[in-house]
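First the structure, which I've put down as structure tokens, then a few questions once you've had a look.
The complex is shown incomplete by one protein chain, all other protein chains being positioned as in the whole.
Order as written gives the chain letters A and B; numbering starts at 1 within each chain.
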Amino acid sequence: MADTSTGLRRRDALASRLVQVGFLAAVIVLWYLAATRWGVNRLLLPNPVAVFDNLVDILRSGEYIDDLKVTLGELAAAFAISVTGGVTLGYLVSRSPYAIRVFEPLFAAIYAIPIILFLPLFVLFFGLGPASKIALGAAISFFPIAINTITGFGTVDRSYVTAARSMGASDYHLFRHVLVPAALPVILSGLRMGFTVALLSIIGSETLASLAGLGHRIVHLAESMEMARMFAYIVFVIAIAAILNAVVSGLEARGRRN
Amino acid sequence: MATAQAAIKVRGVSHQFGEEGEQRFVRALADTSLDVARGELMCLIGPSGCGKSTLLNAIGGLMRPSSGSVDVMGKAVTGPLPRDIAFVFQESALFPWNTVIENIELGMTFQGVAKSERAGRAGQALEAVGLKDFARHYPAQLSGGMRQRAALARALSLETPILLMDEPFGALDEQTRMILGEDLSVLLARSGRTIVFVTHSLGEAVFLADRVAVFSARPGTIKQVIAVDEPHPRKPEFVTSEKFTALRNQLYGLLHDEIRKTVLQSGLGAAARQDAGPA
Partner (left out) sequence: MNAPASPVVRYLARRPWAARLLVIAFLVGLWEIAARFVVDPLFLSPPSRVIASLGTVFATRGVPAALQLTLFELAVAFVLAVAIGLVLGLAVGLQPFVRRSFFPIVLLLYGMPQVTILPLFILFFGIGAASKIAFGVTHGVFPIIVTVVAGVQNLKPILLTSARSMGASRWQIFRYVIFPHMVPSFFTGMRLGMSGVLLGVLLAELYVSIAGIGYFTTLFTQNFDPTKLLGLIGVLAAMAIALNAVVRRAEAHFARWRAG
């Protein structure tokens, strides 16, 4: 096995970067050619330049603001509910090893099926407004949060607890200074997963059955065949999702370091 | 010992990792030469990082040294020689998804042994190391000592004239090491193979070897070669004999300074240096 010197490895990393950039560039070029020269139906594939112009227009005019407010509002509400419920229930279950053995597999099993399946039920119950999205988002993101909270609190090293108790720690002290810091990394990881999954399910339920929000906007544009604008919104939503996920991951990393 | 009979000839082998000026640059071996006679068990012993494993890998063709040459059975070594050399590594190199006997048969598949012969040879090898009843076990179900026996069986089944063993018992506890060492001595007396055995343990080196090559600290080179004139198979009583103690002390004397040098190299010895005062 040849050993590579530092110079060789740096050249290698650069080469990988070039391939990635080249790949992305090739995709865009192919897209452009397909839309303009190779006669792919403009009703299927819009001109990338038109998409870009639409995106700029959307941003400049602020047309996205109302839909963004709806989506983010639903996300915030759903996440608030699932965090409160998930962490509380997770903590309560974690207090007894027996309860963990009973509930943890139950939660894991429910989480394994696509809960979005129940959206029509939520729509029947709450209507097409934000309430059904919030309810579904909360329901889905509850599970990774609860499961991780159970794991976090449930696997705290017994020796920490013993040590603290031997120094006279009260229940409150124990909770605040031993259990929470020890469980925090796993819980934060669960919160991040819950956030990601809540965002996905809200955009998804807006796509399937809604009157407002970013997901709905995309559907609306699809139905009126405004392809360039729809593509622009797709890019916009992907960017928003990426930013939100990056922020949440950053917060998780920050929380873990402390 | 006429050089013509040497099974392994190492001439002026040096090796370095990385390039000068890099942080990871390390001169592992410096101008090392060695002859290993046919049927001899040669031990390589030395402080950590002195290049003994590097030399072993060079002999086995697993890597090309920066300079120098290695000849095995009269051929120049440029890559692995599966028909001439079999390895036993310290870490378990058994494939965990195969049973013990599947592992052994797979080694023979790689080497190119005819399918009809494999089962027979595998059975014999397992018998020789005392694992006949564990043929269908998975490595995870065996203890460390048994895993190394299985690795040895695999190497033996390849029927190579040369065996290269890189601290094969290094990860085991002392009692297991003792037993395995005795068993190895018996096995090797019967098979007449040429063996190069890397170890950290002074007692193991004296017990097993016909000759012991003592390495200096990094960059490693052979400081001295000591002969152990005692017939194989070695009896357990050998360990308590005066000859054994004398040889072990000789090794200790040669190694102690080199080990100290290595510790200083790695910066751990600063406090000890202070305590010891002027050398």
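What we mean here is this: contacts are C-beta pairs under 8 Å (C-beta built on N, C-alpha and C of every residue); 3 or more make two chains touch, one makes a residue touch a chain.
Bear in mind that the values here come from a model prediction, so they are computed numbers and not experimental data.
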Contact with the hidden chain (one of B:A30, B:L106, B:A171 or B:V263): B:L106
Touch residues of chain B, complete complex, unshown partner: 60-62, 80, 82-83, 85-87, 89, 91, 93, 95-98, 106-107, 109-112, 138-141, 158
Contacts of chain A with the absent chain, listed as residue ranges: 1, 12-13, 15-16, 19-20, 23-24, 44, 98, 101-103, 105-106, 109, 112-114, 116-121, 123-125, 199-200, 203-204, 207-208, 215, 218-219, 222-223, 230, 234, 237-238, 241-242, 245
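Simple rule for what comes next: only the chains that are shown with their structure count from here on.
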Intercentroid distance (Cα basis), chain B paired with chain A, Å: 53
